[in-house]
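With one protein chain removed, the remaining protein chains of the complex are shown where they sit.
What follows is chain A.
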Amino acid sequence: MSATFMGMPAFPEAARAATGDAQLRHNLRKATRTIRDKRAAVVEELDDWAGLRAAGAAIKNRTLRHLDTYLERLEEAVTAAGGTVHWAADAAEANAVVTDLVRATGHDEVVKVKSMATQEIELNEALAEAGITAYETDLAELIVQLGDDTPSHILVPAIHRNRSEIREIFRAKMAEWGVPAPDGLTDDPRALAEAARTHLREKFLTTRVAVSGANFAVADTGTMVVLESEGNGRMCLTLPETLISVVGIEKIVPTWADLEVFLQLLPRSSTGERMNPYTSTWTGVTPGDGPQEFHLVLLDNGRTDTLADQVGRQALRCIRCSACLNICPVYERTGGHAYGSVYPGPIGAILTPQLRGTASEIDASLPYASSLCGACYEVCPVAIDIPEVLVHLRERVTEGGGHAAERTAMAAAGWVLEDRRRLTLAQRAAAKARGLVPRRLPGPGAAWTDTRDVPDIPAESFRDQWRRRESGAPGRNERKKRGGRR
């Protein structure tokens, strides 16, 4: 991935472009609806889902409230099992650690298992600068990498691409990276998957260093857990000589037994399957089986800042299932790129501004990238109250001088609302002018209407209507059928 998120426009601007893309909206609508229907069906199968969800949330809360204890325990267990633990305070440090580890092997190529953490720190770009080529091996990540693109969904990163686009990417780019696409490649998903298999097989069988993340890291045993579907994960985790795993410090679960909860919650919430095709677990190194050198890089990169916020802390419970993306009416229309981060959708809207801070325009706009409908909270398998955190972060953005136009508007609204007479006059004035209100507001109000239609202004305020009914007089609504602007 050479594309970066530098200079990303704020969410409303990016969303406007995305919602105008009919193909993108069609792809997203189909994909998100399909996954959420599947999810609902398999969640329905478990009559103890509420209990599992409560347990998942509680286990993660326990971990987060005692994270220092569990980090030390994990380090001890991994070391005892023959692994080496490294610590990285930020992206630059993590990238430097991984680069040095790869250099020490004497190789200049690595195969990669899909990992959000390594995307977050832009590891591939850092390795490229050091002359090391990183090959993404998840099919969707391969599509993104070959297309010089960025992922737009946590689970299916190339959700924004359709089959004919994928075929064109394979035909144009595969040869630059290794085994070329076969002649006469069609856009049949089966043929495309076969082309990816052939292209990547050479990499799996010859590359000696792999980089992964982990879905879970078990503190008491030092066990790493990776869930996947294609087998590319198994290839990377077992065939190379050296395995380097970059894992966010929030990925810990205290005990091996805790996995009984998460291995039920994650697949059902994520792909809508009872279980994903492959799950690999490993503890340090096993003589005669798999990599004989294992390095765990524990990554902070803003996580401790998030941990320090007592309301926002719950975002660190996230197990990256993407159920909140698939249910979100905003994500469904804008897609993932508009969020300007590797974590899109509702969870991205609360996680990214906490990991990166709210200084940039895009990060300050993310807590507003929501209708606050609460659907994301309903589907979250670890019960993260995303709306609560969104509102909390809006407060932080406003206090921090984030949205100037909004503060001005709020001050004006406050002046009107605090006095009943002013409000009545304003409402009557608005009712008279209702036919003149444009779909998109001019001036400072434009930002607001960039992502919303101006609501219809009622012909009569509630107070006026109430007063009239009490007096028995016919109202404007009865005299004349109300005409909408649209």
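Throughout what follows, contacts are C-beta pairs under 8 Å (C-beta built on N, C-alpha and C of every residue); 3 or more make two chains touch, one makes a residue touch a chain; residues count from 1.
FYI, contacts and distances are computed from a predicted model.
Asker: Determine which name in "Nucleoside ABC transporter membrane protein", "L-lactate dehydrogenase complex protein LldG", "Multiple sugar transport system permease protein" or "protein-glutamate methylesterase" the UniProt entry assigns to the undisplayed chain of the complex.
Answerer: Its UniProt record gives the name "L-lactate dehydrogenase complex protein LldG".
Asker: Quick one: say which of A:Ala17, A:Ala58, A:Val179 or A:Ala431 touches the chain that got left out.
Answerer: A:Ala58
Asker: Of the residues A:Asn95, A:Gln145, A:Thr223 or A:Thr358, which one touches the chain left out of the display?
Answerer: Checking each option in A:Asn95, A:Gln145, A:Thr223 or A:Thr358, the one touching the absent chain turns out to be A:Thr223.
Asker: In the complete assembly, which of A:Asn27, A:Thr242 or A:Thr358 touches the absent chain?
Answerer: Missing-chain contact among the listed residues: A:Asn27.
Asker: Please output the residues of chain A touching the missing chain, sorted low to high.
Answerer: Residues touching the hidden chain, for chain A, are 27, 30-31, 34-35, 45-48, 51-52, 54-55, 58-59, 61-62, 65-72, 81, 86-89, 93, 97, 137-140, 143, 156, 158, 162-163, 166, 189-190, 192-193, 196-197, 200-201, 204-205, 218, 221, 223, 229-232, 234-235, 238-239, 249, 254, 256-257, 259-261, 263-264, 267, 271, 273-283, 286, 288-290, 298, 300, 304-305, 307-308, 310.
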